[in-house]
Each structure stands twice: as C-alpha cells, then as structure tokens.
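Complex shown without one protein chain; remaining protein chains in place.
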Amino acid sequence: MTSRSLGQFYPVASPVHDLDPRAKILATAVFVVGLFLIDSTVGLLFVAAALVALVTMSRIPAGTFLLLLRPVLFIVALTVLFQVLFSREGVTLAEWGFFEIRSGGLSLGFFLALRILLLVSSAGLLTATTAPVALADGIEDLLSPLKRVRFPAHEVAMMMTIALRFIPTLGKEAEKIKGAQAARGADFSEGGPLRRARSLVPLLVPLTVGAFRRADELAEAMESRGYRGGEGRTRYRELRFRKRDALALAVTALVLLVGILL
Amino acid sequence: MRLELRDVRYVYAPGTPFEVEALRGVSLVVEPGEVLGIVGGTGSGKSTLVQHMNLLLTPTGGEVLVDGVDATTLKKSELRRRVGLVFQFPESALFAPTVEEDVAFAPRQLGLDEEEVQERVLESLRALEAGELAARSPFALSGGEKRRAAIAGVLAMKPEVLVLDEPTAGLDPATREDLLALILGLRNAGISVVLVSHDLDEVAEVADRVCALQEGRVRAIGTPAEVFYREPAQAPATVRVASLLRESKPEIGAPVRFAETLDALRALQGA
Partner (left out) sequence: MEHPGEGTRNGGSFVVSCESVSFSYPGSGRPALSDVSFELRPGEYVGVVGPNGGGKSTLVRLLNGLLKPDSGRVLVSGRDPATEPFEVRKHLGILFQDPENGLVAPFVEDDVAFGLENLGVPRKEMRDRVAGAIRAVGLEGFERREPDTLSGGEKQRVALAGLLAVEPDILVLDEPTSMLDAAGRREVLAYLETLRAEKTVLHVTHHLEELVRSDRILVLNGGELVADKTPERFLSDADLLRENRLVLPVVQRLALEIGLSPARLRTPETLAEAILAKTESGTRAG
C-alpha cells in the first residue's frame, strides 16, 4: 500500500474538481504571486479563510488535506524557531541565558509560517483536485502559444504525464529494494554522513538501472502503439473554459487584492 | 532453528483512510530442516507474512519467536542473518559491478574478515551452481542466472532459515525446474526453507508441509496430502487428477508428487 503523499490527486466529485485545469493553474499562479505581495498578517488571515472555504468546497476531508501538509511542517517549525530565537525586534517576552523571545520574532515567525502553509496548500489543492493528465493537458495548452517559438510544449506535457505515471511505480520499487538490502544487513540510518551516503549506493544503483530498463521498455511500447510526437495527434481529454472558470479566476484575484490592501 | 509466528496481525497505514488489515491472526511454525510451502492467491497476505519472519515489518499484534525467544529482543542484524529473506524478483536489488562483489555485500555487512567473506561467496555461488558467474557483471546475465546470483547474496549470510518469496516467478519452466532442484539441495544441506508460491504444482513437488493462506488467515496447514486433498478443486494438477479417480478407484490413495502420482496411475492401469 503506498502512502498518499503531498499533492496526490484525490478523486471525488466537487465544483473545484470540475473547473478547467487551465483556470486552476492560472488561479494558483495568481494566488502564489499575490501571497508575496501581502505584507500584513491580517491580509494573510483573510486569504487563509478564503482558502479554507475553497478546501471545504472541494470535498476533500480536512484530515486528508492536513496530511498533505505534514511533509512541510518541519520547515515551518524551523522557520518559526529561527525567527523566534534570532530576531532582535519588539519587546522581550522571556529570557533564558543567551536566548530571549521577543514579540517581533514571534509575530514575524507566525507571518512566515502562515505564508509557507498557504503556498503549499494552494499548490496541494491544485494537484489534489486536478487529475494528473488534466494537469498535463492544461499546461500543454497554456504553453502552446510558445510552440511558435519552437518551444516543445507537447513533449514537456508528455514528459510530465509519464513522470506522474511512474512516480508511484518507482516509489514502490525503492521500498522493495530498501527491504531487500535491509534483509542483507544494510543499514540506511547508521554512521556519519559519509557512511550514510555510501550506504545509499546499494539502493540507488539498482533503482537507476531499473528506471533505465523501464524507460527502454516504455519507449518500445509507445513506438509500437504508433507514437511519433505531437504532430497530427488528437486528444482524448477535452478542455472547456466556461463562465464559471472565468468567475473562479476573477474571485481569486479579488480575494488577493483585498488581502494586499488589508 | 525453530521459527514460530503466534497470532500475528498486521495493519497497513493504521488510522488513515487507506487502512488495510493484511494479516488477521496468523500462527505457524517453521520446523528445523523442513520445506514449508506457503500458498494463497493475490491479497492472501503472503508477501506481508514473509516480511514478519525477519521483522522487516513489525507485527501490529502477536509475536514472532526464534527458538522460543521473542524475536524483538534479538539484535536486528542477528535476526536478519539467521532468517535470510529473498524478495520476489530479487535480481532487481543487484547493484555491484561483479556477481562476486554483490554476493560479498551481506557477509561484509556482518563484519567478517576478508578471507571468510571470500570463502562464503564461493560457497554460496557453488550451492546455486553459479560459480562460473563470479567475475561477470550481474546486469549482463540471463534471467535465471540473475535469480541464482541474487539468492546466493542472501545465502552468503549462512541463514538457518531461508525464506523465498515467489523464487520462480517470471522464469521459463525449464529454468524453474533447475532452481527448484537447487532449493531442495539447500534443504538437504540442513537449511529450513520457506517457499512462498502461487504455483501449486511446484509446491507439491518440494514442500514437506503446506500452509494455505486466505485473506490474511491460515485456511489450512499440514502435510501436502492433508491440505491439498481437503479442497481438491484448488489443488495441484496431480491431486486434481487423483481425486477425480478416487471416487471409483479408491486404491489410488493420496499421491501428491509427480513421481508418486505416476506410480499410482501405472499401478491402476496394470491392475
């Protein structure tokens, strides 16, 4: 059983899932840029409230969504700790020897933590509500004007699709090889950094060899199924930009504008 | 060594929406010097079960006992040396530039001196009739050769119990027969073997006892004849033929292995 990891698609039916992937990609881009223009905690809190509403609409259970955030909690904690311990602004709230906690550090830490969480949540919401293929199709379509300057939009999208397809496969394979080497006495957690790096060789070599073998077989299968690049190809999935997609984009922009002004 | 599993339970991803109960209380014993066949379909829990035998997975409930001692109290490295586990498609973990180097990996991890390491490499390659592969690159071998090299890599720890998860999967029938003969050879050299397989015909040929798993539980355990004749519809071809004949010709008995079955059929025709 593979554990669900950050950004994995969560297949349920919801108005958010139903949006055109291009609208969602653009909205996420607007959201991320907007986040960096917001300089007040109140502004961030307002945007956060809007995002919570959106997650609720997406019908992804809160617990599962929070699970998505788990991998970044360490970074968030580190950021807060760093600010709290090293900031020299505001009034001193507590003191132990060299360390003092100041109000400025605390509030800046909170602000940065919130920004990181919002950043990750928005990207997570995009990938959790958009099927990987739709995501790739959306990106291909958004990049297609660049085809005129010979940008390989189709190839980039195909690479993404294949990467998405094989991430779980390679993840399982890595687990298995790790188990097999552990059964032969390998220990991936013991010793100093050099020893630990060396202990990865029995894991990385077979994983790489396996990935190359898979790539070879995949190329053969694709060619055998008549693949010859983007030329003359039709697409199974249809992208339709409807009124609600435009509306979603407009609402996103509006929310961020309010956040910036607050 | 006597390896015992007592009421072992295992739950994947507990407390998440993806929770799965893979083992629901499995008890069995691997007796010293026997070949225990473990059979069962997809989702029966076979692969989860074998990873408990050297505690690569820690049971959610129940215990694993080595000669009566709780295995969790033993050093992990010691346990993994004594219970050698060969995963399905083990050749996917080959990594060294030569077969020799690859087989030497486990004994080196044990901290043995180089002379002992070399001795064990030769010994285990010889046991799998792979001596001539020593200097070759593991990536340039045929499927059957890779498989033997990978098993030698575990055998080099001199395990007391060798656990093989689907050791013949993906091999052509002739190569499979050769490998099964080698596995019997290991048993004759005193190693207990746990053979996990979906192929009932091969289990019938080599197992001393059989454990049938179904949905994470032991459905039956005993001699091959006891287990297979209980449900002849899900039995090796030999047992299916014999049990069909048994209704009108009870004198055929309960043969399991190919040679036994052939003798019984010949006796029937001669009579």
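Brief remarks follow.
As written, the chains take the letters A and B, and residue 1 is the first residue of each chain.
In this text, a residue touches a chain if its C-beta (ideal position, glycine included) is under 8 Å from a C-beta of that chain, and two chains touch if they have at least 3 such contacts.
Predicted, not measured: the structure shown is a model, and the values here were computed from it.
Although it is not drawn here, the omitted chain touches the following shown chains in the complete assembly: A, B. Between the chain not shown and the residues B:Pro14, B:Gly61, B:Gly143 or B:Gly185, the one that touches is B:Gly143.
Among A:Leu19, A:Ala113 or A:Val133, only A:Val133 touches the chain that is left out of the view.
If you put the missing chain back, the residues of subunit B touching it would be 41-42, 142-144, 166, 169-170, 172-175, 177, 198-201, 236-238, 240-241, 244-245, 248-249, 258, 261-262, 265-266, 268-269, 271. Residues of subunit A that touch the chain left out of view are 2, 11, 131-133, 161-162, 164-165, 168-169, 172, 213-214, 217-218, 220-228, 232-238.
Just so we're on the same page, only the chains that are shown with their structure count from here on.
Centroids of subunit A and subunit B (each the mean of its C-alpha atoms) stand 41 Å apart. For subunit A in complex with subunit B, the touching residues are 1, 3-4, 61, 63-64, 67, 173, 176-177, 179-187, 201-202, 205-206, 209-210.
Subunit B meets subunit A in the complex at residues 12-13, 16-18, 20, 51, 54, 56, 77, 80-81, 84-87, 90, 92-95, 105-106, 109-110, 139, 153-154, 157.
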